[in-house]
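Data first, discussion second: the structure below is written as structure tokens.
A selection of the complex's chains, in situ.
As written, the chain order gives the labels A and B, with residue 1 at the start of each chain.
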Amino acid sequence: MKVSITSGKSEGPTRLNAFDNALIDAGIGDVNLIKVSSIIPANAQIVRLPPLETGSTVNCVLSHRISNSRGDLISAAIAVALSDNMGCVAENGGINKDPKIIREDAIFMVEYMMRKRGEKIKNLIVEEINHKVKECGAVVAALVYL
Amino acid sequence: MKVSITSGKSEGPTRLNAFDNALIDAGIGDVNLIKVSSIIPANAQIVRLPPLETGSTVNCVLSHRISNSRGDLISAAIAVALSDNMGCVAENGGINKDPKIIREDAIFMVEYMMRKRGEKIKNLIVEEINHKVKECGAVVAALVYL
């Protein structure tokens, strides 16, 4: 199995459109996303997000925030940890929170998930995105199952 | 690929049952719905909703509202726009909002989604349903992937 990690941010005229634009910015705007919980099978390879077939169905772990309050700092992050046997994903995000804390908390949570399962982390990746809202903005961070 | 557009409304003794009854009214009450985001592949045909196999798994874009406040006007709408290359779906809904506005906003959003992707709309369909709550009511509007 292959997985990709991506993120995106955008403004838009409505909350729905800001979110949709952020998905486009992340390269996952033209597919049907299905949200799944957050376990990666053994021997998954992390690859660069390929072009996805329009309208295809794609499983993902998704963190997102949307705001239409000018000046809000919106953040989304996912932390991905892989061992030899499996992987875990932790989602985090916030509005007007310190991005450093959001990142650290995502790492804390995924490290705990792996420790709880007795798994030794070989590879830890954090994808984080922040955006200062102008009119209406959205951020997304996602792990995509290919 | 074939897709169907449907809607339903109902009262029920609890919020869960009102929602379930509205799904039955829409013809999608006896399947396992999986919510997906809102892109339709190229060359999709819109067909009348066929009988669905009981307990089968069905992907859908779903807009719904539930209320147990007597007198509430609850509304759900989806707008579906198709080009030669793909389609987009926008969900909208509200409680005690002007149904005309809900419909217009759904159209605005899906038109924007298509414009953003450089797609020329060949076919635009809006499914809208409204219900005045007696005791506990629900409305659903859905695009179903067959």
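Quick notes on this structure:
Heads up, the rule we're going with is that a contact is a pair of C-beta atoms (placed from the backbone, for glycine too) under 8 Å apart; a residue touches a chain by one contact, two chains touch by 3 or more.
Just so you know, these numbers come straight off a predicted model, no measurement behind them.
A single sequence accounts for all chains of the complex, and while 2 copies are shown, the assembly in the file contains 3.
In this section, only the chains that are shown with their structure count from here on.
It takes 120 degrees of rotation, in steps of 5, to superpose the Cα atoms of chain A onto those of chain B. Note on chain placement: the centre of chain A and the centre of chain B lie 27 Å apart, centres being C-alpha means.
In the complex of the two chains, the chain A residues touching chain B come out as 12-14, 16-17, 20-21, 23-24, 29-35, 53-57.
Interface of chain B with chain A (complex): residues 1, 34-42, 44, 59, 85-87, 90-92, 105, 108-109, 112-113, 116-117, 145.
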